[in-house]
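For this view, one protein chain was removed and the others were kept in their places.
A and B label the chains in the order they appear, each numbered from 1.
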Amino acid sequence: MSAATPSVQEVKKTTCYMCACRCGIRVHMVDGQVRYIDGNPDHPLNQGVICAKGSSGIMKQYSPARLTKPLLRKPGSERGAGEFEPISWEQAFTILSERLAKIRATDPKKFALFTGRDQMQALTGLFARQFGTPNYAAHGGFCSVNMAAGMIYTIGGSFWEFGGPDLDRAKLFVMIGTAEDHHSNPMKIALSKFKRNGGRFVSINPVRTGYSAIADEWVPIRPGTDGALLLAIIHEIIAQGLYDRDFLVRYTNAGQLVNLDAKSDEFGMFLRTEVPEEEGCFDPQNKLWWDRAANKPVITHTEGCDPFLLGEFRLADGTPVKPSFQLLADRVKDYTPEWAEGLTGIPAATIKRLAYEMGVTARDQKIELPIAWTDSWGKEHDTVTGNPVAFHAMRGLAAHSNGFHTIRALAILMSLLGTIDRPGGFRHKAPFPRPIPPCAKTPNTPLAVKPDSPLDGMALGWPAEPDDLFVDEEGKPVRIDKAFSWEYPLSVHGLMHNVITNAWRGDPYRIDTLLIFMANMAWNSTMNTVEVRKMLNDKDEQGEYRIPFIAVCDAFQSEMTAFADLVLPDTTYLERHDVMSMLDRPISEFDGPVDSVRIPVLPPTGECKPFQEVLIELGTRLKLPVFVKKDGTRKYRDYPDFIVNYETEPGSGIGFLAGWRGKGGEKFMRGEPNPRQWEMYAANNCVYHHALPKSYQYMRNWNQGYLEWSQRNRITRYAEPILIHLYSEVLQKFRLAAQGKGITRKPPAHLKQRIETYFDPLPFYFDPLEVQATDTHKYPLAAVTQRPMAMYHSWDSQNAWLRQIHAHNYLFINARTARLAGIDDGDWIWVESQWGKVRCMARHSEAVEPGTVWTWNAIGKAAGAWNLTPDANESKLGFLLNHVISEELPAGQARISNSDPITGQAAWYDVRVRIGKVGLQDTATTAPQFEPLKPYPGQEERRSLWSYMKGAVK
Amino acid sequence: MHPAFSVIFLTTLIGVGQGLFLALFTVESYSAFGLLPPQPSRFYALGSAVALGFLVAGLVASFFHLGHPERAWRSAAKWRTSWLSREVIVLPAFMGTVCLYGAAHFSGFNPVLATLPSGAPVNVTAMLGVAGTVLAFALFVCTGMIYACLRFLQEWHTPLTVINYILLGGASGFVLACALAAVAAQEVSGFLGVWAMILTALAFIGRVASLLRNARLRPKSGLRTAIGIKHPHIAQKAQGAMGGSFNTREFFHGRSAAFLKRVKWVFLLLVFALPLGLLAGGFASAAFFIQYLGLIAERWFFFAQANHPQNLYYQAVS
Partner (left out) sequence: MTQLALVIDLNVCVGCHACVTSCKEWNTSGQAGPLSDFNPYGANPTGTFFNRVQTFEVGEFPNTETVHFPKSCLHCEEPPCVPVCPTGASYKRAEDGIVLVDYDKCIGCKYCSWACPYGAREIDEQQKVMKKCTLCVDRIYDASLPEIDRKPACVKACPTSARLFGDVHDPESEVSKAIRESGGYQLMPEWGTQPANHYLPRRKTQLRIHEDELVRADNPLKVDGKLPKPAKAEPSLDDVTSW
């Protein structure tokens, strides 16, 4: 060992971006090269720890897969072949701005901008809106929109960025449908503390990996049946009286009376004392309870009144009514544990025990904190109380076509246990809670899309009723992905997974230019990969590409970049400014809002340019209003300048960053631009953390002090209490429209049945749509993926260290299931769904339930992609499950997205497959195979030996 | 273990060298006591040269095993604890002795230093021969102990390892000596042939004994102690790397059990059965050639059969 001690010459702080977790990091530099990246101990999110990905940032920075020059597809070469010639940025901007200017002047919706997990949706969304196109979304639709929508439409907040389990105080933690996923390091920190404090951890998952590994109990469940389990638990909680009645009465709509007059246009709606002008999105407190003492209807929250939660009543005019809790109880009456056992594979006794554990822990281990607060109705409370049962859920629940209702059921269960924004339960994070649904709306007419004008409304929003849908007079979608249409009314994150298919088919219309940022839509981020790749390269009868122009911005050579006409090289996270903005998805903590930034620690490699700079430059060239001065000249020098000086409206004082606003940085949330804002972030670990007073930290849906603070700081428009929607009037409004009732728009005939069925105001269980459309005798097994902890989707196969951990992937099969199919451990097999098949290797496992097969997500790669050699494990031995998943399902004569009928959430985990050993003539290589990609101009050569030392090759 | 050819050649080649030297000195001793007719010194000189050739070849082979052969001199440092270090000291000492022994015979410089009470003269070559014999045995012990001292390599951790190194080295050396005698000392070729057959037979017994022993071995370590979880069903799913590692390259032979079995029968045939037959038929050169090939297979098998407990941690990837 050499005696020389490395001298760490410089330590720069910024924010990690090896996944979407956004930990604080310290980058230790030697002679301008990265020597070591570790967690920043002073950062609230990760408190000094770092994960495998974060520790491998060096290998991302210096990866040969990096794109370093703008590239134009060689004339005459096919899309997908990856034949490019380098061009200058000036040429790239000219090509793009000329093309986009023409589109904007004629029909702005012919430009579509879709982005991956980019952490800059505030800016990309602003650009799209300013451009005037409705065709913008990020990856949420194929990620976890059910989780966001299902919970936000129920409790006004959601997991991950917007809320999470309070494991500091919980006694029982139930994780369902989560492997390692979102919020990775904070979750790991919390789980460890929770276990060491003696908490009980139950994991419900078809597979036992990752976090589930350390659960005190693993409850294997069949994929897509979580809703049945949750409804059965709700059944048991209600049957045993284990719900928190006081909480339900005061903080939810459980006691509100529902009109059950089937003939009324108001059928299924809450009764209201009067109908005020409903301006905006708040929920006026004008509903009725049936008071127990007076035995008559009273306005909710009337002092001294206590409503019946159960029972059936008649108003003076004879209208039959029931409290919504009674409707819930009616709904779950037949959802017994015995019924759920048949669907979930979980013994009824286990389901009951789980319900009892939750109910008894919630009831008997109450937490009481000496924190005085005042609720929205003016009642003062001496203490904050809590029921220490916490939940966490993610894509395992979300990525099913029945996921929205499953997640509603989860949110309702959490509410029944009285655990919303209380210690030991679920806690919100700013800017949540927000009204149900939040205020932002899309336009509701195609007239909002006008040449040379910004879009009149947001491209993404939160519909509260049919009139909020973004459809034309015939009810046809305005957006290319058909989001906010009758097909998927509450598709609040869009349906990126259908953009290519829709644009290719010209349904609802053809587009001209598709700009993709950081999403691998020709591989792991698309379903039906083989066909989608053909669509990207398909030409019409005139010999024109069906999608005439595709531009892709990415830092790495991916399968998607190969299909681009124009490739724009993005920087890595170490080379750019970024903001984790309150306008997007900040990194708030339970105790208050937090936002953070990235500050470059290295100059851009080659000609790399951050995508933000590209957008600002394009915006300026296109003279989009916010990017230019009145006289049409450039308004913002660059992205950092934009971040400091941009305000949502002139003088609003609201910008991308909430910290150190005001001339001298003395203000928070609102304040005039502060020219030294970046420096102040830099001096403070790149993070702004505003801890709320203790009395504002809990019960925020109904906490007068908090809601007024939030309103004053313009986090929310209104300060009305946010009652939990056990019963969802929003859904009922759509159902009424489908039934032809009321004055709102009505769905087109062919979708009436669909809307009426799925827009049920109470959660219900149905087999996922794909399962309904599958011969399950022929295709008996559910096939799902899990994200490994040491990889971020497809992103890290170019990382020399991380790819050694996951070089290729196997299909994990329960050992018994495999043996019954004659499959030995390690055999090559075919996995076949009704849509396609893939050849891969089998691995026996005892940690997967017998009806499920699974693999790690996105390890398999196309040959030569990510600048790996064509014989790399990823493309020869690894496989992509996406080949057997379809982006569409047959719907009568037409086809409809393979998604949740409410939210458009991609139903990744609904596919059913069969497995079988390969024939003797089959080679021991994964199939399908694709023509290997060649390295692009400007890419570094692939080393065959790398001895990394302080950036030098020794 | 992964059988490295450098070590296979090292151990087999020096074994031949040691055995050959022992054969030469056996002949000389018998001659000294008048039990065999005296042999021309060119026989000893030639034999020593050939033995030295094998020893040098073995030494050269060993360098291929080292990451830093230029630092090989450092390896004499830890002779107090390391059998490898001891081997590194004994091997050159033995080579030097063989060299001197051969040189003394070649030059005819062989003054009588003393006379035993029996009248047998104690000359220089006898002294060198005794020293060489001691060193040859020491070297066998060192080489054998390099393997036998690793207590968790249970297939090796037995006196049979040392015994078999001695017997196999001795047998191959005597067979070669017999072949040399056919050229340079025909009078003793019969004597050497008999000894070669005896040693080959003894080696057979020793090697079969170790095969029988190893077949009955119960691994002392299992996954239960390897990861400290007391459960009858433990299966590895991932070892932390999928493209292989030092641990998968160094400690696995990468061949099937059937292949191993075939190698075993091949070496039993080549090392023992055929040479015995050929020696009986007087085809000493062929016997040596066949036996040496067999020894390569035997040594390959010796390494491959050793099951390192670290392998418990490297059973599966996913």
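As a convention for this text, a contact is a pair of C-beta atoms (placed from the backbone, for glycine too) under 8 Å apart; a residue touches a chain by one contact, two chains touch by 3 or more.
Everything quoted here is computed from the prediction, not taken from an experiment.
Asks: Quick check: which displayed chains does the absent chain contact?
Replies: Over the full assembly, the chain not pictured touches A, B.
Asks: Which residue from A:16, A:805 or A:915 sits in contact with the chain not drawn here?
Replies: A:805
Asks: Write down which of A:213, A:372 or A:691 is the residue touching the left-out chain.
Replies: The single option touching the absent chain is A:213.
Asks: Which chain B residues would touch the chain omitted from the figure, given the whole complex?
Replies: Residues of chain B in contact with the hidden chain: 1, 65-69, 71-72, 74-78, 81-85, 88, 146, 149-153, 220-221, 223, 225-229, 231, 233-247, 250-251, 308-311, 313-314, 318.
Asks: Going by the touch rule given at the top, which residues of chain A touch the chain that is not shown?
Replies: Where chain A meets the chain not shown: residues 1-6, 8, 30, 35-39, 41, 46, 48-56, 58, 64-65, 172, 180, 184-185, 188-189, 191-192, 195-196, 198-201, 208-214, 216, 218, 220, 240-245, 292, 306, 308-311, 353, 356-357, 360-361, 363-364, 789-790, 798, 800-805, 807, 814-816, 845-850, 867-869, 871-873, 876, 942-950, 954.
Criterion: only the chains that are shown with their structure count from here on.
Asks: Let me have the rounded angstrom distance from the C-alpha centre of chain A over to the C-alpha centre of chain B, please.
Replies: 67
Asks: Which residues of chain A touch chain B once you look at their complex with the stated criterion?
Replies: It comes out as residues 804-810, 812, 843-847, 873.
Asks: Can you check the complex and tell me which residues of chain B touch chain A?
Replies: Spelled out, the residues of chain B in touch with chain A are 233, 235, 237, 240-243, 316, 318.
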